[in-house]
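Heads up: the structure comes next, in structure tokens.
One chain of protein is taken out of this complex; the other chains stay put.
This part shows chain A:
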């Protein structure tokens, strides 16, 4: 009798603590636990600090590989002329520029029969919550001579509460941004909302490595090398410590794929690059 009472109590407390962790108003900021309201502010600070050296740090940390990953992402998207595309958390415009080039490249236009009218209609929206990152992006656009190009539209906005209409986008990409969002489910729900029927969701994100020896090497690199690089190049060790911690806290590939499915998407797939260091999740809204 006493034993049964004891087991019921432990079971009950286990259930309570499980529910508590589901509905808690604390979330993770790297390995710290912080209040939800604070997370977006803290993330905002991180990106305000790193905005100017974001691109250089990306190149150094990934040894230039991030370019290949983004190429792969855009390749998977298969952009077409006249598409309305939304790139969320795409502040400095890496993905957006690649999509723009893919649609407008002369070679592509020569090979395929594209009518000029649909080329005009192409709209690529770059949405970012951090105005500093957007400014860096706008500057890069100006450097490429695209300052006044109507196809690229820079919008300040929150991934969890997009200002776009329902069923208005052909494509939605989020590259290295979704782990910074406080409520991933909300971001996924918003993605589902703004996509048209047949629209595609693509997410490029640092993910989990399972391969035995490689995992240890990767952890070593992440925790020993990257924060030091951050200090050296960007002058900000803490932001990069946050970065590597947030990668570990992000759900693994399978669980994230399930979350995408829960948001209503179909044909959820993921592709691991470099053994799982990066994963591209893709899905369709039907």
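Following the convention adopted for this analysis, a contact is a pair of C-beta atoms (placed from the backbone, for glycine too) under 8 Å apart; a residue touches a chain by one contact, two chains touch by 3 or more; residues count from 1.
Rule of thumb we're sticking to: contacts and distances are computed from a predicted model.
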Name of the absent chain as recorded in UniProt (options "Regulator of G-protein signaling 9", "snRNA-activating protein complex subunit 1", "Transporter" or "Ubiquinone biosynthesis protein"): "Ubiquinone biosynthesis protein"
Sole residue of A:29, A:125, A:242 or A:270 that reaches the chain not shown, by the stated touch rule: A:270
Omitted-chain contact residue, chosen from A:137, A:157, A:171 or A:227: A:171
Missing-chain contacts mapped onto chain A: 76-80, 83, 112-114, 170-171, 195-200, 210-211, 214, 253-254, 257-258, 260-262, 264, 266-276, 282, 284, 286
